[in-house]
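There's a structure below that I have some questions on.
What follows is an incomplete set of chains from the complex, kept in their original frame.
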Amino acid sequence: MYIGRFVLAGRTPSGRPFLGYRVSSRSFPNRRIVLEAGTAAVLPLKDAPPTDNPYISYNCLRSEGDIAVVANGSHTDPIFEKVCSGYPLRDALALSLLALDYEHDSLNTPRIAAAWSGEVALLGIVTDQGLLVQQICAQPGHASLIATYGLTRPSEISVGSENVTDLAAEIYSLPYSHPVAALAVLLGTEGGAAVAGPVRS
Amino acid sequence: MYIGRFVLAGRTPSGRPFLGYRVSSRSFPNRRIVLEAGTAAVLPLKDAPPTDNPYISYNCLRSEGDIAVVANGSHTDPIFEKVCSGYPLRDALALSLLALDYEHDSLNTPRIAAAWSGEVALLGIVTDQGLLVQQICAQPGHASLIATYGLTRPSEISVGSENVTDLAAEIYSLPYSHPVAALAVLLGTEGGAAVAGPVRS
């Protein structure tokens, strides 16, 4: 089953909050996730064919303290900045998704996002037919997932990993086709992000 | 089962688009729906005890041509005005619900709305935990309903009435407790609205 990009928000079995993001792609597999302090970016591989597609490269993670946002496009930044300015998570997601809207490509690809702020986690999606921003009830060992295709409503999965490297690998291995790279972030920890994917540079 | 106020969007058995709204209330039953051209308002009965509650009186319908909006509060007007100014229905609902937000009463009562514009129908709700605006697939003889309590996600019901007076009565009689008054609107018809409720003035 191909569900495109997807985001997750949940808790590890011991209850620690985390976010996840997986790039899955049929059209642009030559990409990777590059991790820096408080940021991760989806970028083309150095030997990828050039493209004019404006949706290929973007920050997919912004985090600081107990705030973190993952998303499948350029809305990552304004969501994060609005939360840092004081907006409730709900409002930061809703305003950014409404303004930036679905991607105007041939599939009207939705924009999706997941975020934690303190003890509150939300998922969001905007499609050509609607907008959903929804707080989730994150139980230990569970996560809610939303994807660009097919699973466009929150669906729950169980999660077994406790450390961030294993989490990234677990997200990379979820049984949806065309994985490219995966990211996991543990909230409130130093160096709390990890990337999983095939060994390419 | 008490679900508070609710809105509906659907099609009659012959396929004509309609909207519905029912005031259900435990705290403020002394109200009625007053119908005028292109507008309906929820107002206190003339002998109702005075109240300072700012959420008691409001336009619950605005309509013109093939655009109509029903809602449970003061967001009816900006949604309608934004659609008339050119906004897609989705955006008019999302922006108005985001800005006006749930009611800041003791229950954090959600704001809800239903709307038709041309061949497109949507439902919307904002709660303290999320925002949903969703296009619905309206089959003849069916409607989607969203309520302030309990049924806060779209749920489908079947509808048997063809004319607007019967529709209003059918909505009034839906098996949810504490009905106060109901409204039905048939799109694209002259004089296409009707109110049902106990005989009071």
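Note that the chains are named A and B in the order they appear, and that numbering of residues resets to 1 at the start of each chain.
The rule we apply is simple: a contact is a pair of C-beta atoms (placed from the backbone, for glycine too) under 8 Å apart; a residue touches a chain by one contact, two chains touch by 3 or more.
Here the structure is a predicted model, which is why all the values come from computation and not from measurement.
The complete homomeric complex described by this structure file contains 4 copies, of which 2 appear in the displayed model.
By definition in this document, only the chains that are shown with their structure count from here on.
Note on chain placement: the centre of subunit A and the centre of subunit B lie 35 Å apart, centres being C-alpha means. Listing the residues of subunit A that touch subunit B in their complex gives 90-91, 94-95, 98, 122, 129-135.
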